[in-house]
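The complex appears here minus one protein chain, its other protein chains still in place.
Note that the chains are named A, B and C in the order they appear, and that numbering of residues resets to 1 at the start of each chain.
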Amino acid sequence: MNSFGRIFRISIFGESHGECVGITVDGCPAGLVLSPEDLLPDLERRKGGKQKGTTPRQEEDFPIFKSGVFNGKTTGFPITILFENKNIRSEDYTKQRSIPRPGHADWVAHQKFGGNEDYRGGGHFSARLTAGIVAAGAIAKMLMKDVTIKAEVIEVGGESDIEKGLQKAIDAKDSVGGIIECRVNGLRAGLGEPYFDSVESVLSQILFSIPAVRGVEFGTGFAAAKMFGSQHNDTIKNMEGETKTNHAGGVVGGISNGNEIVFRIAVKPTSSTPKEQNSLNWDTGITEDFSIKGRHDLCVALRAPVIVEAATAIVIADFMLLEQQIKKVL
Amino acid sequence: MNSFGRIFRISIFGESHGECVGITVDGCPAGLVLSPEDLLPDLERRKGGKQKGTTPRQEEDFPIFKSGVFNGKTTGFPITILFENKNIRSEDYTKQRSIPRPGHADWVAHQKFGGNEDYRGGGHFSARLTAGIVAAGAIAKMLMKDVTIKAEVIEVGGESDIEKGLQKAIDAKDSVGGIIECRVNGLRAGLGEPYFDSVESVLSQILFSIPAVRGVEFGTGFAAAKMFGSQHNDTIKNMEGETKTNHAGGVVGGISNGNEIVFRIAVKPTSSTPKEQNSLNWDTGITEDFSIKGRHDLCVALRAPVIVEAATAIVIADFMLLEQQIKKVL
Amino acid sequence: MNSFGRIFRISIFGESHGECVGITVDGCPAGLVLSPEDLLPDLERRKGGKQKGTTPRQEEDFPIFKSGVFNGKTTGFPITILFENKNIRSEDYTKQRSIPRPGHADWVAHQKFGGNEDYRGGGHFSARLTAGIVAAGAIAKMLMKDVTIKAEVIEVGGESDIEKGLQKAIDAKDSVGGIIECRVNGLRAGLGEPYFDSVESVLSQILFSIPAVRGVEFGTGFAAAKMFGSQHNDTIKNMEGETKTNHAGGVVGGISNGNEIVFRIAVKPTSSTPKEQNSLNWDTGITEDFSIKGRHDLCVALRAPVIVEAATAIVIADFMLLEQQIKKVL
Partner (left out) sequence: MNSFGRIFRISIFGESHGECVGITVDGCPAGLVLSPEDLLPDLERRKGGKQKGTTPRQEEDFPIFKSGVFNGKTTGFPITILFENKNIRSEDYTKQRSIPRPGHADWVAHQKFGGNEDYRGGGHFSARLTAGIVAAGAIAKMLMKDVTIKAEVIEVGGESDIEKGLQKAIDAKDSVGGIIECRVNGLRAGLGEPYFDSVESVLSQILFSIPAVRGVEFGTGFAAAKMFGSQHNDTIKNMEGETKTNHAGGVVGGISNGNEIVFRIAVKPTSSTPKEQNSLNWDTGITEDFSIKGRHDLCVALRAPVIVEAATAIVIADFMLLEQQIKKVL
């Protein structure tokens, strides 16, 4: 259940305040020149801490390769990558153990795992596990030189000006949500399958596994529901399949059509708001006011674009391997 | 790639204008009293044809059981169900073969399958294959008596009044899109996993395999991106996990929290609009005006609620089997 | 659980005395010229009935294509094939319902499925379901022109002369077992993975799903356990990887080495022996003597070679697709 993919497959493990988080990438073609340094630019983007609205917690996030790379190249065997947890202040969380944090998985995890879950900092639910996804995504990107995947925040707190949206949060002493848009260029037509392995199906499966994502839409998305068919249909204008418009967002019938793939995700406001909240106290059985301590992002959407790109790259690499567009030995 | 599920598993097959469409349901518990008649109410809802805005094509849609049921009960082995294609007018489609229909899979299918695809009426891409999904969903519903799943159209052509939205389409001689909302009640907390098998991940995977779906959102969905954290967080008010609000739509950390599950999907306007369109002619290599003949829905969203319910039931039955909330032998 | 394969995937369904048995083949490349007639030679070999020692029951075994083939070619979508059950005498079996037949699945099926299983003629456990496997295997063989797969009976009732072994059974008024050897030529090195997807692992998984198979050995097999390393090791004699001996049976480290693949399976004697037996009567709870009526093979191994070939072809086609040695569109 913590695995994803058919040929290029990832398995994540670890906890926010345990020894480490990590990922195993299986099915990566042999012969890719790869070093930990290749992953650093994307991992750096995920870290935040330098921009307004992201947590000052600075994990080192250096990827430690434990297997699958030999003489500087991938071997074709599983690549296991660890990120040690060094900068931990678990005591911040232990104090709140009696109150399951609203918006967090504390309550459901307790129900599902009978109280055995590692509750510190979200444990296995923590967005810290996305470090592994970002690492795997960086590897996936290296497999497809002609494809560009670019995600960015296009809205924060309802504002298309990120600074303005963040200021709203700062002024309100609250957290805010945001919207991220991702565009993929350079893909050939033919990726994806009708039905359960459609491009949208597989992408949404992994996108909804990014913490805080509440919606996914392709092309015109929800706005398509308000359009006429003659408006929404994209006229094919040449034998390459280029379309005059791109309301479909590059996917028709579940299959890439060679045009730019476009999709957006909605990210909810950080559950760990600085504001005082009211919630259940497990020990007393009654609700009480409390506030969350610890270091948190005002807007988790700000750190998510690189995660969205990684998730997308993982999906596309897998589709390209399935379609024999990437060789098994490079 | 035409299969879905872990324990309660479905595999679909067939083409719109071939001999039949069908589905195999594997992993259904043994001992469920089941006859073709049990599936008819949901199949009837899928057919349309009686309400304004749905196609007058009337497939018989009678489910023929070929295996897996003995003496009126499921055996625990694969249940294969066929729907014969009787009411076919393939000539309608052959005429347009030189122009890949905009919004349809004609062009991508041709690219992906080298021209070998059955192009008649969308072939394997046809929404007719959802008959099988509805049948499987009806079986899944029978496995969980205390759970209710109810989907309905809440918007057509931008109007919350369905009649008004359809009239807009009729007046414009065009097709329109719509929005469907689905609510699930009676679930226990604990279904779903963090990450790739989250409730949202697995539901969205199957929801995006329903033809014409362009967006999926849970709870407050895209609107969450405009909210403050203190607004969006749902206060847990008692030891049962009931929350004061339900912005999360019943899923936190990928796991059901025992509150109502709520999600919405955006359905694009029917690609087969009655309006004249301009598109590429494959034979000439240049675009031309043309119009689509054949029998089509003005708004495919109208027939989709029962498909959404079926998809949801399939996912939930599978989760409940995984969590041992449904017995393997009833 | 009734599915097998990663890219070239099969799902079987049906019961011996129900409406039909069948199979769905998903992931077959598009563009393969295919008609039901292409499957008949292998299906004919499976039927038996013409040679001494096989059942006189003559199912028609004509494969009815329900999907996935259009204009005489595969479309790339699921191919569903049915075999109708026409020549049924269920009353033969009903009489013995009070005694679970020794060697058959009657007792375990009853335990596992709570008495809901279709018990007539073995139901879903029947070797009749191998008709679907043979059909899928015939398709798989067509995907790899340079590969030859040849299985044959090399021992019956302990005799390497088949006639002599059968006569032993006839004289003893009993059934007998046998050994089948399969040889695959024309494979390139590199198929299979270390560990769980080794050639031996994947082949043995499907081989042990053929009813009555009790053992699988590769190359020298069990005899290897009695050898010295210097005897067993195959000297590589040239840059093509040809070996002087082939004790490994063409697989080293789970991966094909380009030499002939050789393996053997042990088939137990037909459980439905003509001899009188003693077994439990479910209704009385005590054992009694009884004899099995109905039409049965004296030696099921005789009909199995084509099934072994089919299983092997399915595995190899899948490996070759994974290794990109077969194109996704032909």
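Basically, a residue touches a chain if its C-beta (ideal position, glycine included) is under 8 Å from a C-beta of that chain, and two chains touch if they have at least 3 such contacts.
In this text, all values refer to a predicted model and were calculated from it rather than measured experimentally.
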Quiz item: Which residue among C:Asp26, C:Asp61, C:Glu193 or C:Glu309 touches the omitted chain?
Solution: C:Glu193
Quiz item: In the complete assembly, which of C:Gly115, C:Gly186 or C:Gly215 touches the absent chain?
Solution: C:Gly215
Quiz item: Which listed residue, C:Ile7, C:Ala151, C:Ile179 or C:Ile316, touches the chain dropped from view?
Solution: C:Ile179
Practice problem: Spell out, residue by residue, where the missing chain touches chain C. | Solution: 1-4, 12, 100, 102-105, 107-109, 111-112, 124-125, 129, 155, 157-158, 169, 172, 174-179, 189-190, 193-198, 200-202, 204-209, 211, 213-239, 241, 243, 247-249, 252-258, 266-273, 275, 277-280, 282, 285, 287, 301
Self-check item: Contact footprint on chain A, counting only the chain that is left out
Solution: 1-3, 9, 11-15, 18-22, 24, 26-27, 30-31, 65-68, 70-71, 73-80, 82, 112-114, 116-118, 123-124, 329-330
Exercise. State which residues belonging to chain B touch the missing partner chain.
Key: 6-7, 77, 194, 322-324, 327-328
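Everything below uses one rule, namely that only the chains that are shown with their structure count from here on.
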Quiz item: If you count the C-beta pairs in contact for each pair of chains, which pair comes out on top?
Solution: A-B
Self-check item: Distance between chain centroids, defined by C-alpha means - chain A, chain B (Å)
Solution: 26
Self-check item: Distance between chain centroids, defined by C-alpha means - chain B, chain C (Å)
Solution: 37
Exercise. Return the residues of chain B touching two or more other chains; collapse runs of consecutive numbers into ranges.
Key: 1-3, 12, 112, 124
